[in-house]
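Note that one protein chain of the assembly has been removed; the remaining protein chains are unaltered in position.
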Amino acid sequence: MKSAQTDVIRVLVAKLGLDGHDRGAKVVARVLRDAGMEVIYSGLYKTPAQVVTAAIQEDVDVIGVSLLSGSHVPLFRELGRNLREQKAEHIFVVAGGVIPERDYPALLESGVDVVVPQEARAEVIISAIRDLVTARGRK
Amino acid sequence: MSAPVRSVGTARPAYRASMDLVGEVREGRVSAIARMISRAESGHSEAAAALAEIYRHTGRAHIVGITGVPGAGKSTLVASLIKSFAREGCKVGVIAIDPSSPFSGGAVLGDRVRMTDAAEATQCFVRSMATRGHLGGLARATLQAVDVLDAAGYSPIFIETVGVGQDEVEVVTAAHTVVVLSAPGLGDDVQAIKAGILEIADIHVVSKADRPDAAATVSALHGMMSLGSTRPQTSWSTPVLAVSSVSGEKIMELKQEISRHWMHLQETGELADRQLAMSRTRILGMARDLFQQKFDEDDDALETRLHAVKSRKLDPASAARALLGWEDDFS
């Protein structure tokens, strides 16, 4: 690191609802760490309100949520509502996990910025996040 | 099909100058506090004046360091403490530190997992921080983050150190009260002794008190302390408490000990000594950081001397003195 003024990208990797499948979330956490990002892991069984509170306090650039339980549509709707309510719409939302393509429009509507397909390679996930942060500029 | 699908995107708020955030920090606005800590972490010179302004409004908070080896249960303990202080109406702040990867510079910060319930209470603020290469158990911007929370009216403020074992002593000169956590069954010895952090404790805590081997750890700590006074300049006698995450009763006792130590510092005047020690550490630490930063940003002065040292025309100590402008090296 040449410059001390590097803005490190911070990501909250979160699990929402009762979905216990955390393999993907943990793999992604490591992938992002290895890409030089700071990853805050939420742990399991978090409500959308808890996730948004954490995201604000941690001042993350991105909330990454992996869902495999099939309840992504209502949970992302709640997450989006909480982000608006707590005036935190500046935080990007990246969705991953098992999400059928026909649900993509509903998620984007709820405030999800990027849906990462299940079989995406590491570099796809990393650049999706970097692109969002770069487009936004300094926070 | 393997490409991500994006929304058209919404407009994001424009960059706000750090100085403009100071007022909101002092009013306790969570998003401003969080952003100000990020500015401190990033080390942007833009934030320097704002942080200086914030510092002028600090000095009220009781800063409590929590240290101990990994697996001892620091996060669980902090989570319990947050709850017990919050119940009495305190605005509790937490800075939890985890190491950055030396390879990528990234980090996985997991301490928050334990604290979610506690952090949900609106009067608490929990922030995870990566060391970003800083040694000593804290992150470079830890103390500035504590300042931000202090200025925003948080007290007590807990600093949970990295807990990698050795070299955790920096917290002594960062906190008013240091709690050292040990756990039974992590080895034959008390790990605090091994880690060299026995002597920095104002309060010793043994976790997992419901386990049968906890009593042995408690008596080992008592034994070690009777061998020599830990901090000769104080009249405080270091208590040893066994706590279990199952029973809340001992947490209350620990909470009282922490408050009692804070009272002790104020009543005996030892607080002033600590504050001086803390100031000294901060000035020197900051000087080191600035020095490092100077040559990270503009390394010509360093670069020219690298070759001289490599070819043995110059020794490293003289080169360092020259960098500080203390003497001429190329005579």
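The chains carry the letters A and B, assigned in the order they are written, with residues numbered from 1 in each.
Just so we're on the same page, a contact is a pair of C-beta atoms (placed from the backbone, for glycine too) under 8 Å apart; a residue touches a chain by one contact, two chains touch by 3 or more.
Heads up, the rule we're going with is that contacts and distances are computed from a predicted model.
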Not-shown chain resolves in UniProt (candidates "Nucleoside ABC transporter membrane protein", "Nitric oxide reductase", "Sulfide dehydrogenase (Flavoprotein) subunit SudA" or "Methylmalonyl-CoA mutase") to "Methylmalonyl-CoA mutase"
Note: the excluded chain touches shown chains A, B
Of the candidates A:V11, A:A29 or A:V94, the residue in contact with the absent chain is A:A29
Considering the complete complex, of B:S38, B:T76 or B:S207, the missing chain is touched by B:T76
Touching the unshown chain, subunit A contributes residues 17-23, 26-27, 29-31, 41, 43-45, 47, 69-71, 73-75, 78, 98, 100-102, 117-119, 121-122
Listed in rising order, the subunit B residues that touch the chain left out are 1-2, 71, 75-76, 108, 110-111, 113-114, 245-246
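The rule is short, and it goes like this: only the chains that are shown with their structure count from here on.
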Per the C-alpha means, the centres of subunit A and subunit B lie apart by a whole-Å value of 27
Counting only contacts in the complex, subunit B reaches subunit A at residues 1-7, 9-10, 12-13, 15, 30-31, 34-35, 37-38, 41-45, 100-101, 103-110, 112-114, 116, 119-120, 125-128, 130, 132-133, 292-293, 296-297, 299
Per the touch rule above, subunit A residues touching subunit B in the complex are 1-8, 10, 29-30, 32-43, 46, 49-50, 53-54, 56-59, 87-90, 104, 108, 112-117, 119-121, 124-125, 128, 135-139
